[in-house]
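Every protein chain but one is kept in place in this view of the complex.
Note that the chains take the letters A, B and C in the order they are written out, and that residue 1 is the start of every chain.
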Amino acid sequence: MNLAEFFQVAPVAPDLLAPSLGLIIALPLLGAFICGVFGRMLGRANVHLIACSAVAGAFVLSVLAFWATSHTAPGAGDGARRLLAFYRNPFGIEADFVRYALAYDYGTWFAVGDFRVNFGLAVDHLSGILLLVITGVGFLIHLYSTSYMEHDDGYWRYFAYLNLFVAAMLTLVLADNLVLLFVGWEGVGMASYLLIGFWYTDPAKAWAGRKAFVTNRIGDFAFLIATFLMVLLVSAFTRQANAGDYAMAGSNSQRYQAALQEKGPLTFKGLEKMAEGLMDSNSDKVDLTTPIEAGPLEGYTFGGVMTAALLLFLLGAAGKSAQLPLYVWLPDAMAGPTPVSALIHAATMVTAGVYLFSRMAALLVLSPTAMATVAIIGALTSLLAALIAFAQDDIKKVLAYSTVSQLGIMFMGVGMGIFWAAVLHLVTHAFFKACLFLGAGSVMHGNGDETDIKKLGGLRHEMKWTWGTFLVATLAITGIIPLSGFFSKDAILHGVHHNHLEGLHWVSSAVYYLGLVIAASTAFYMTRLYLLTFEGPRSKEARVAHAHESAWQMTLPLVVLAVLSVVAAVYAFPLMRSSSGQPQAVFENFLSPVFSAMNRIANGAKTVELDTSVPHLADYVFAWLVALSGGGAAAFLYLRFFPARAGQPAPAFARAVRRTAQNKFYVDELYEFIVIRPVKFMSFILFRVVDALLIDTVAVRGTAWVTARVGSALRYVQTGDAQAYAAVMALALLGGVAYALIQVMQ
Amino acid sequence: MVPITYYLLLAAALFCMGMFGVLVRRNALVVFMCVELMLNAANLTFLAFARMRGDSIGHVSAFFVIAVAAAEAAIGLAIVIAVFRSRGSVLVEDIRTMKH
Amino acid sequence: MNIELILFGAFALLTLLSAGMVIFARSPINSAMALVSTFFFLAGIYVLLWAHTVAVMQVLVYAGAIMVLFLFVIMLLNLGESPTRGRPTLARLAGGAATVGLLAVLTITLLKLPQGASAMGPEAQASFGTMATMGQVIFTQWLFPFEAVSLLLLVAMVGAVVVAKSRI
Partner (left out) sequence: MSFFDTHLLNLVVFLPLVFAALVLVLPGSEPGQIRTVTFIAMLVDAVFGVWAYLRYVPGGPEFQLEYRVPWFEMFGTSYHIGVDGLAVSLLLLTVFLGPLVVLASTTYISHRIKEFHLALLVLQTTMLGALVSLDVLLFYVFFEAMLIPMYLMVGVWGAEDRQMAAVKFFLYTLAGSLLMLVAIIAVYFISAPAGSRSFDYAALYNGLLDANRQVTACMGGPQGACDSLSGLARTMHTWGPWLFAAFALAFAIKVPMWPVHTWLPDAHVQAPVAGSMILAGVMLKMGTFGFWRFAIPLFPAAAQNARPFLAVLSVIGIVYGALMCLAQRDIKKLIAYSSVSHLGYCMLGILAVTAEGATGSAYQMLNHGVSTGALFLLFGFLYERRHSRLMADFGGIAKVMPVFTAAFLIITFSSVAVPGTNGFIGEFLVLLGTFKSDLGVAAGNPHLTVVFGAFATLGVILGAAYMLWMVQKVFFGGLTHRENQHLRDMNLREGLTVLPFIILVGVMGLMPQPFLDRLAPSTDRFLARARVGTPGAPVQDDQVRVEVMSLPSSITAAAPSAPVPLAAVPSQRQ
């Protein structure tokens, strides 16, 4: 039996596996609980064992789940095989099956009125591949950490947090509705807050954690509003849609309503169906230009609201995935332990935004505006980060900015509708960036926690394994054939170049050429990083004379990741045939069931022309040259040029540019001045003036004061002369009687 | 027979005179006497209405009023004595302890 | 022009006169005396109202007990003529005015009242206002208030003693 068939028979059938999907999350959660509560009694070794085995178990389950997503059984005759991995889409018509996927609904989380959220988990090829990345890379990094944190007595907290993070990330990926996804979304934010501030005794580190969390919260703010808009959209859709719309969506009113009752309005499948229903056709009533009739959004068009919601989601994704304008937290997040940076701030959490948009691709393609914004934001972020990375001397900072830059590239892909490539780049990036970070960690570990690349150098002889793997990863990220990075990045650029957004054709070319610049500069700063760290002579100011190679727990993950970042390239090879028969990249073919709805909408709504051609050899060569040029420039500068003219002062403008870049173009300072200071100032003023002065002193104490004054004024009436009082009573009596008399008269 | 109104008018006059006395006289004892006058006016009214309605509730009320008046006089006069002991005067304007 | 009306007129006139004396007499003794006569004439009016029992009580309790008390106190404190008339303070003027106004108002009201004639059958007239009927009422329906009042009197007695006793 050949490879394909091997993959087609899963050891555990989908229907058997589905109910235990929850275990994938539960295992790390349990590990986190045990490590966190009993960690100190258990001791180091046990904690290591528990934490690692928890993630390992999750990994095994993920493999099974991933495998089960393409489980088939021998079909009727002629060797054709029948797919068993599918479930009925509750939002579709009777015969509407979600293929290559398994799902399980653990029932209600909370339900109020006609709103409901379920603990619904789903694995399809998209989330499956991410499961593998998270648990796989996660496991490697746990393993790595066992050695990296061997001298830290906060190990139990560390592993508890790490497990917690993995659990949250898995929730994010497995969730089949927006709210549950949001749980993971915030959960990873929380975990990263804890891990960045892991060495809390250093105020700067604690502050970095807080900065990360609050910045993420700004994104979550947008995310929440977008979610609520989605709810409103769904209700408006169900109110206004007619049979035609439902037919367009491949559903019908009763089924859709019933599914809403049972699953809640925020499940991805339901949103997909709504997106399909919003496509324009002659028979239907609702399309993107239809105004909403009732409710808070009365008068706005569906398309408009959709765009607004997607832009808000973009802000949310920008917070999580460190894009403009919220990328500032990521570089500071490097305050955390290096394995954390590798896992959270390179491989998994920061890619959540890309995952979110791929998950909601069907909605995204409805709004060219939103797509263009996503792409442009991605491109600009990527460029900015690359430029900043030029001038950073802290090895982790460089990697951080390169992460931001790579994420930008993924956003470019997502924005231009080449989702599969973006996801592929996500995967490959997870491999080589994790490898780079771990390598950096290994370097620091071997050099007394030295992070300044100026003070390193010449490590290739002392840390062979680290050097080799680092080199591979560097080549991968710079995009050198035949490594994975090259193909994924090139796939994105190719797609960006050939996809066209309705009415916004200029975007594709603009983003494409920006992308080339980015590719070149990536090559430049990565080569620089590599050269200064490993090549050349050992620096004079090095902390330790001779770096020592790290233990196997650290080198093994490096090797595995390096290998992976090589072989992952296979995914991008056009080995498959698409339904229409032309060659198709493996990964594109692999993800096609996930993005089928997106494709339908893109072709139906005509909002974006998707190009399915595969790059020609010329494109490859061109991209390769770009990468080489960048790398070559760096090589020339740092091997020949600077060493040659060492000691001579650099020209003023160069120093000015360098300083600006080094100070990250003063973006943090800018935010400090336009956001943080004003808020603090305002709160202070409000407290002193409004609260303390106006309300409390003037209003409250003022009332008391007036009362007191009136009282002491009235004291003078109090003569103490009984007869005077009696006289008053008499007058009152007279008045009363007179009044009564008048009343009687009428 | 005499119309009730006359009795009532008489009672009103008596009451007002009593009140006048209470309000203008300085001697606490006389003030007390005027209070008695007012009480009697009230009694008179009771009786007049009793006569008109022909039931004896009015009489009973008057009876109680008298009893209460007795008690009131006893206590009042006792107070007057006490005050006189402490201040040597029974003039109301000399008794202004209510001020403080 | 019947005898009853004449009697009423006479008693009313005398009552008001003596009441006036109570108010305007300069020495408390005279006031007290005038008060006694007021009570007597009022008793007469009560009789006219067929309230024999009350009339009797009026004479006994008021003219008898209470006035004796007053006189006793006056003697005890041997208050003579008050040397000066009190200055007409604002309070007094106001009080006087109020009284006069009240009188006016009441008069107007009363004059507007319908002339209510007595509505009693002869057998009712026979027993009306007699000791028997009052006893009937007091000791059945009004028993509780009656007891309360007796208690009140007791308290008053004790109180008077406590308040008035000189600390010698």
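What we mean here is this: a residue touches a chain if its C-beta (ideal position, glycine included) is under 8 Å from a C-beta of that chain, and two chains touch if they have at least 3 such contacts.
Source: prediction; values computed, not measured.
Asker: I'd like to know which visible chains would be in contact with the absent chain if the whole complex were considered.
Answerer: Per the contact definition above, the missing chain touches A.
Asker: Out of A:Met682, A:Ala708 or A:Ala732, which touches the unshown chain?
Answerer: The one listed residue touching the chain not shown is A:Met682.
Asker: For the chain that's not shown, point to the residue among A:Leu132, A:Met190 or A:Ala551 touching it.
Answerer: Once the missing chain is taken into account, the touching residue is A:Met190.
Asker: Just checking the interface: what residues of chain A touch the absent partner chain?
Answerer: 36, 108-115, 179, 182-183, 185-187, 190, 193-194, 197, 200-203, 206-207, 210, 213-214, 217-218, 220-221, 224-225, 228-229, 231-232, 235, 295-299, 679-680, 682-684, 686-688, 690-691, 695-696, 699-700, 704
As a working rule, only the chains that are shown with their structure count from here on.
Asker: Taking the mean of the C-alpha atoms as each chain's centre, how many Å separate chain A from chain C?
Answerer: Each chain's C-alpha centroid was found; their separation is 98 Å.
Asker: Taking each chain's centre as the mean position of its Cα atoms, how many Å separate chain A from chain B?
Answerer: Going by mean C-alpha positions, chain A sits 92 Å from chain B.
Asker: Check each residue of chain B and list the ones that touch at least two other chains.
Answerer: Chain B, residues with two or more chain partners: 19, 22-24, 93.
Asker: Show the residues in chain C shared as contacts by 2 or more other chains, in ascending order.
Answerer: Answer for chain C, listing residues that touch two or more other chains: 91-92, 95, 98-99, 102, 106.
Asker: Okay, in this complex, where on chain C does chain A touch?
Answerer: Answer in residue numbers: 89-92, 94-95, 98-99, 101-102, 105-106, 108-109, 112.
Asker: Touching residues of chain C toward chain B in the complex: what are they?
Answerer: Listed in rising order, the residues of chain C that touch chain B are 4-5, 8, 12, 15-16, 19-20, 22-23, 28, 31-32, 35, 38-39, 42, 45-46, 48-51, 53-54, 57-58, 61-62, 65-66, 69-70, 73-74, 76-77, 79, 82, 86, 91-92, 95-96, 98-100, 102-103, 106-107, 110-111, 113, 115-120, 124, 128-129, 133-134, 137-138, 142, 145-146, 149, 152-153, 155-157, 159-161, 163-164, 166.
Asker: Please give the residue numbers of chain B that touch chain C in the complex, ascending.
Answerer: Touching chain C from chain B are residues 1-10, 12-27, 29-30, 32-34, 36-37, 40, 43-44, 47-48, 50-54, 56-60, 62-64, 66-75, 77-82, 84-85, 90-91, 93.
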